[in-house]
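Quick notes on the structure that follows.
Incomplete set of chains, arranged as in the complex.
For reference, chains read A, B and C in written order, and residue numbers begin at 1 within each chain.
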Amino acid sequence: MSIIVANGLTHWFGKEVALESVDLAIDAGEHMAVLGENGSGKTTLLRILATAARPTSGRLEIMGLDALRERRRLRQRIGYVAHAPGLYPALSAAENLEFFCTLQGVSRTRAVEALALVGLAPVASRPAGLLSRGMQQRLAIARAILHDPKLLVLDEPDASLGSDGAELLAAVMLDRTVVLATHDHALANRLCQRTLTLRHGRSVGTATRLHVVR
Amino acid sequence: MNRYEKAAAGGVALMLAAAAAIFLFAPTDALQGPVQRIFYLHVSAAIAAYGCFAVVLVGGAIYLRNGSLVADRFARAGALVGLVFTTVTLVMGMLWAKPIWGTYWTWDARLTSTLVLWIIYAGYLMVRRLAEPGRQAARFAAVVGIFGFIDVPVVHFSVTWWRTVHPGPIIVNDALPPEMLATFFFTMACTLVLAAVMIGIRYRIETLTDGAEQTVTELARVVGARDAEPVN
Amino acid sequence: MTNSFAVAVAVARKDLIAEWRTRELVPALAQFVILALVIANFGFQIDSRNAPSIAPGVLWLALVFAGLVAFGRAFAAEREQASLEALMMTPASPVAIFAGKALAATLLLIGCEAVLLPALALFFGTPLSVQVVAAVLLATIGMAALGCLFAAMVARVRARELLLPLLTLPLWIPFIVAGGQAVQVAMGATGNYDQAMALLVDFDILFVVLTSLAARFVLDE
């Protein structure tokens, strides 16, 4: 069964087209990597899939719901990691997660588990503003899985992770449907069964794992 | 008793002596009655505050020239102690104003400029706290301290530059009876000594705080060295 | 769906904890308010005769600027950290999130008023009566609702520092007029105190209701 069905997703920024009639169908449990050069429209596509932005035109159905209308309902089941971590610098790592637990309506023990999963337990009480770039990225990843979402949308989550980043992502992606934008073809190949390549906002081909291997 | 405790005890003893002079030796003012005894501490505290802020000015300037930590610590100490004495002047003045002028406050040039002085050095301490500790805090604060000192002459000369309800210079004009003058000078000397002692103690505290960070550094190095892995 | 009440409390709590940790807003806002009094004094050459007629105006000007800073800051901070988007990506109700932020900002503003009113009484010799406090608090409620709504709106827009006063001030005028009248009467001018207070209550209800209806559209976009 398809979790995401998108038809003709198009996004214009003023007179520039960032995404042009992209069609997609992603099955439950599938991991799809979105590849493409800088400025090819990956972030634009992912923001739309995460319901953080609305396409200029096109239809999008996620888990059987119209993604343009039922955003709040969907957000319970979607986890999104954006370019910017979006944390509260004055609150500690643990407090950041606990706060988002409340907003997600899940138990606070999830915060402890998530912290441990991303390897931030030793700095749990350090203010988020003082964490290094990679640690902030880990915290953002932890936040995205607090509510155990069915669908994960990850925008270059590997960008600043250390060498254990691939394992961490694999653990996080386990048993979830995932859309992952990355520039690291090896990583895409390792973590995802399918790839979608964008060029100038258009899909220039999808491939399953075997074809991607260089 | 160590050096600092002795100095503190000395300062307190001097202030008690000054209190004795104020309440036992100085005559009661014919017009104002006993409230006039506020005068001695009120003016002495103001002058002590000027002195403290001068320390801030000079300490800041030296710090900006050669980055001397000693100068910076003196500036830090001076700002805090000066703020305390400014507060004393303000509170004493307001207590005095109520019976004499019938109100705690009026927008008089002397009063206003004193309040502004208080705000400036409160701002100085806030910059110290909010800026990144160390070099940045010290430099920023030094700049604030140098600009802020401009208000000190304004406070002092406000009574001559503007028409005020606050009394003008009476000490330099010899308008006081000799007992009052003697009491005043004695109180002022005691207050200045107290301010110096307070700056000294505060300086010591600042040194210890700076040093504490240093010690943590040393300690961590020793502890860290033990469990560090061999370098390949 | 998550429990809206819990969400609002969590949001307010987070903002108050962050403020407590960094102690950014309240001490500086308080000193700023006192400075506003000093500046006003220089601008207006106040003496004991005209103080009661000028004090209310100064009170409202200081309150308006302190409010603009407090409400603007509430959402600007979220924006700077890009955490507003993260907030919106949760299923929590936008209205609950908004209520939490407005609550925290209002409490902070009330903290400032706790400095402003005594300072005004001290420096201008105006009475610090229950009536004055009541009028200011009543006005604060409606002003906070409106201020936070527009602060939420402008946080996502360029030039927020400037758009905020522009949108907010015109709608604050009813509170300034009614509140100003109430305070003037409470400070000794002639006029109808109860009528002004009734007006304040009406406006409070109107704007709180309107704001909670509108919050959804402002935040969820």
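Please note the rule applied: a residue touches a chain if its C-beta (ideal position, glycine included) is under 8 Å from a C-beta of that chain, and two chains touch if they have at least 3 such contacts.
Bear in mind the structure is a predicted one, so any value in this text is a computation, not a measurement.
Each chain type appears once in the displayed model; counted over the entire complex in the file, the copy numbers are A x2, B x1, C x2.
Keep this in mind: only the chains that are shown with their structure count from here on.
Closest to the middle of the protein, by Cα centroid, lies chain C. Centroids of chain B and chain C (each the mean of its C-alpha atoms) stand 36 Å apart.
Mean C-alpha positions place chain A and chain B at a centre distance of 57 Å.
Chain A has no residue in contact with two or more other chains. Within chain B, not a single residue touches two or more of the remaining chains. Listed in rising order, the residues of chain C touching chain A in the complex are 1-3, 6-7, 10-11, 14, 17-18, 21-22, 81-93, 97, 220.
The part of chain C that touches chain B in the complex is made up of residues 24, 27-28, 31, 34-35, 38, 41-42, 46-48, 122-123, 125.
Residues 50-52, 71-73, 75-76, 78, 80, 82, 84-91, 95, 99-100, 102-105, 127, 143, 147 of chain A are the ones touching chain C in the complex.
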